[in-house]
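Every protein chain except one is present and positioned as in the full complex.
Entry: chain A
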Amino acid sequence: MTLHSAIQPVAKAVNWNRLQDDKDLEIWNRLTSNFWLPEKVPLSNDVQSWASLTPEEQQLTIRVFTGLTLLDTIQNTVGAPALMADAITPHEEAVLTNIAFMEAVHARSYSSVFSTLCRTAEVDDAFRWSEENEFLQAKSRLILEEYNATSSPLKKKIASVFLESFLFYSGFYLPMHWSSRAKLTNTADLIRLIIRDEAVHGYYIGYKFQRSLERLPETERKEIKDFAFALLFDLYDLEIKYTEELYDPLGLTEDVKHFLHYNANKALQNLGFEGLFPEAICQVNPAIMASLSPNADENHDFFSGSGSSYVIGKAVATEDEDWDF
């Protein structure tokens, strides 16, 4: 008997000094520099604000966060690990372990919010609710079916991008809404950290999807695209029902739908596809946009003349060292 079995491939160590795809290192650096833990956010400053919410608003918030916890749990324990098996480069696998772990941090963060603001019984009720809610369970099932080992690598990535870049947003809407009314602002800070991470995850998985897709012949590419749009439609139907059930009592459903359309289009763009929803139904409430990206909106349309900011400052000659970022 020899030491090298003919069946077992040689075990290979990952060499970060030999990259097949520079994007892997770029995203590794980005994700590791973005690392955070919920302890960094002073959630206890929201205790008084929490008490100002009505019992219905509190219950909605706990349920929304429980729904988000479920998606993060799926991505942590099933989604990101399922993508590892399809990784083209060893560095991609390493990046996916970071993604998996950060999803665990996200899931863990909601429990930090709960333990800071809520009573145990209310939280236990919400976790039971998440197991019994048909729409939440149905969308989880649709995603989990694609994470199945027999699913194609491209379909897994599509499901993953839809989870990261679309499904979270029916939930993210609520803390942005509270924050726009100066409520639960520290919780919103924590959610913004999660939102930032999900953007990198959706971008990276979408990038890997596009690299694989471009190697396929035209007919298979079309088939994959059809699959993506069909899955998005199915998920969208469920999201609308989920949204109505949660947000109808507060009269926010129509507002949330615009946010869903806007994010669905961004998810499709992450996959390299054109948006599906026309812009007329993607007009997100400016208060939600401002809450999502504070300070970012003041001056980005110089053309329209609305930008207040462009002042030709003191001209200082740019030196080459200035560009040494």
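Quick notes
The working rule: contacts are C-beta pairs under 8 Å (C-beta built on N, C-alpha and C of every residue); 3 or more make two chains touch, one makes a residue touch a chain; residues count from 1.
What we mean here is this: contacts and distances are computed from a predicted model.
Selecting from "Acyl carrier protein", "GNAT family N-acetyltransferase", "Protein involved in ribonucleotide reduction" or "Potassium-transporting ATPase potassium-binding subunit", the unshown chain of this assembly corresponds to "Protein involved in ribonucleotide reduction" (UniProt protein name). Checked against the full complex, the candidates A:Arg30, A:Arg108 or A:Lys241 give a single residue touching the omitted chain, namely A:Arg30.
If you put the hidden chain back, the residue from A:Thr89, A:Gln137 or A:Gln269 that touches it is A:Gln269. Check A:Leu193, A:Leu213, A:Leu235 or A:Val256 against the missing chain and you find that the one touching it is A:Leu193. Although one chain is not shown, part of chain A still touches it, namely residues 26, 29-30, 33-34, 36, 192-193, 195-196, 198-199, 203, 265-266, 269-270, 275, 279, 282, 289, 292-296, 299-304, 310, 312-313, 315-316, 318, 320, 322-323, 325.
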